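Removed: one protein chain of the complex. Kept in place: all other protein chains.
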Amino acid sequence: MSETDLPRNDNANAMPAPAAPPTAVRPVAAAITLERIVTVVGFALLFAWPLLVQDVFWQRIGALVLLSAISASAWNLLGGYAGQVSVGHAVYFGAGAYASLVVYTDLGWPPIAGAPIGVLVSCLLGLVIGTPTFRLRGHYFSMATIAAAELLRILAGNWPLVGAAVGLMGPPTPRSIADLSFISPLPYHYLFLGVLIVLLLLTWQMQRSRMGYYLAAIRGGDRAARSLGVPVLRYKVYALLLSATFTSLAGSLYAVMVGFADPDSALGILISVKMVITAALGGAGTLFGPLVGAVILVPLEETTNAWFGGSGTGITFIIYGAIILLITRFQPGGIAVLWRQVIARPQRSAAAAESASHAA
Amino acid sequence: MLLEARDITMAFGAFRAVDGANLDVNEGEIIGLIGPNGAGKSTFFNCLAGDATPTAGTIRFAGRNVTRATPEEHALLGMARSFQVPVTFEDMSVADNVMVGAFLRHPHRHEARRAAADVLAFTGLATLAETRAGSLGTPGRKRLEIARALATEPRLLLLDEALAGLTPAETRLAIELVRKISARGITIVIVEHVMEVILSLTERAVVFHQGRVIATGAPRDVVEDPAVVAAYLGHHMKRVRL
Partner (left out) sequence: MILLQVVVSGLLMGAVYALFSSGLTLIWGMMNVVNFAHGDFVMLAMYVAFFAFTLFHLGPLEFIPLAALLLFGLGVAVYFGLVRHMARGPMLAQILGTFGLALVLRYAAFWAFSANFVSLPDNLVGGTFAAAGLRIEASRLLGGVLALLITIGMHLVLTRTMLGSRVLAVAEDRNAAMLMGIRPDRMQALAWGVGAASTGVAGALIAMFFYISPTVGESLALIAFVVVCLGGFGSVPGALVAGLSIGVIEALSAYLIGAVYQDVVVYALFLLVLWVRPQGLMGTT
């Protein structure tokens, strides 16, 4: 840094202005308004979607988008906000899915009644897997989550209670409304939308609270965070428990809608990877990132599958993989960052003028 | 006696980075830890800060034994520190960085924000509040380190070469800041190489050499102590090997 003259002002202890224009963190007022408008319009669309499109295919996609958004947003709590990139979140999803189907198969309960059990199991799993694993850095943590998930998938494939390799099915015909077995995707759409809104509200509150700041600090650097009194392990566990809970709920909702689960569809690594990509595409660590990711990826996957039939699965994942490569290579922050850059560009001069006027 | 370190030893196998060092710090003092490179002052400092556990010895803070306390516990008890290489939270704004510290004593957002704003004003960072921490230059980062630590409302502030790498003008400003902090009643222990800082800022200097304290007293006296001079200039017979 070159020597700078002390600015002549009342504040004798003010810092000399840095040589390069400071980059602002919050966008300017106009940009915030634009974001708010887009958010409102977006949610209006989400609400009205099944009524706007009369085609069952598209209505179903709407419900699937919301389901994917729930799991990705749940992953986001741990992987995005806390920065602990778990690639084994399928265990929580699977726990929720299987819990629902087990209570139906063995106890005759409506599948949704299994959701609280799924949550409990997921939280326990999270504590058992997560606590020792949180000591590991970066890549090791991710690998450990993969290994744990694969381990459980193989075990489930041999466990009669969850139907071993064959899996479990839900009620073939609904016995009451509690079974939540609907022909039309509409009820599912609004059910999932409700859960998503609750999750997003919770996330938003968390983000603004001490927990949000502490998680951001943990993401910013364990060592520095600890020196400021942040109980790092405890907050990682909090994030994990919250994340596992909602991922498990997503699994239960999935089981209710699809009526089937087996080790590959409920515990497979692709489930985990999809969650990560969906959140990362939209922007990990942002509130609406996972939703944006879901809006893009789910229709993409469903239409690709519809067009290409059997071999469609292969193509879908080639596209997924290509998308990840593109994000990684060019914009790891995902669409959220791209958005900020796009709307921030015309505002940059305004922002510079603002800060300059503050420093004067 | 706010801080009391007795017989601190830090051994790595046969090598002793710190060898029976003692330190007494009274409330309100500004103490400087100085010594040539490899003298063990940074290791000692890390023991004080809770980043490392000494192989032997005890550290008491306000009467409590904190030898094995974690960094989080240190912060809670009122011992804050800055890092030699600033580890600011790059992607967060300056204000948010400070808020993380403020949350320790103020669990609620609004109070934490107000407390952080006070600290920002106090440290002269108010105009940079919304700036991304990663875009600050070195002096800004160092100042943010200190501000963040201050936000935890410590009784004792441990500064690790917080004034190194600054231009003379920046150094003067930083010294002003440290004086202001001390004027608020916060005890300060500062590890430093820059002589100007030690001479103008500290009331008492503690000189390390080969893991031991070889002199302690007023900076002017200590600097002229022949043992200290010898340590700095280095006798070729006793070379510190790491």
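In this document, chain identifiers A and B correspond to the written order of the chains, with residue numbering beginning at 1 in each.
Rule of thumb we're sticking to: a residue touches a chain if its C-beta (ideal position, glycine included) is under 8 Å from a C-beta of that chain, and two chains touch if they have at least 3 such contacts.
Everything numeric in this text was worked out from a predicted model, so none of it was measured.
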TODO: Report, in label order, the displayed chains that the undisplayed chain touches.
DONE: A
Task: Residue of A:G79, A:G96 or A:G212 touching the missing chain in the full complex - done: A:G79
TODO: Would you indicate which residue among A:S68, A:S122 or A:S142 is in contact with the undisplayed chain?
DONE: A:S142
Task: Which residue of A:L180, A:A224 or A:V276 touches the chain not shown here - done: A:V276
Open item on the list: Across the whole complex, list the residues on chain A that are touched by the chain not included here.
Closed with: 79, 83, 85, 87, 132-133, 135-136, 138-140, 142-144, 146-148, 150-151, 154-155, 157-158, 269, 273, 276-277, 280, 284, 311, 313-318, 320-325, 327-329, 332-333
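The definition used in the following text is that only the chains that are shown with their structure count from here on.
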Open item on the list: Just the number, please: Cα centre separation of chain A and chain B in whole Å.
Closed with: 40
Task: Complex contact set, residues of chain B against chain A - done: 49, 51, 70-72, 74-76, 80-81, 83, 87-93, 96, 99-101, 103-104, 107-109, 112, 123-128, 130-132, 135-140, 143, 148-149, 151-152, 167-170, 173, 176-177, 180
Task: Partner chain B, residues of chain A touching it in the complex - done: 1, 3-4, 6, 11-20, 22-26, 208-210, 213-214, 216-217, 219-221, 223-232, 355, 358-359
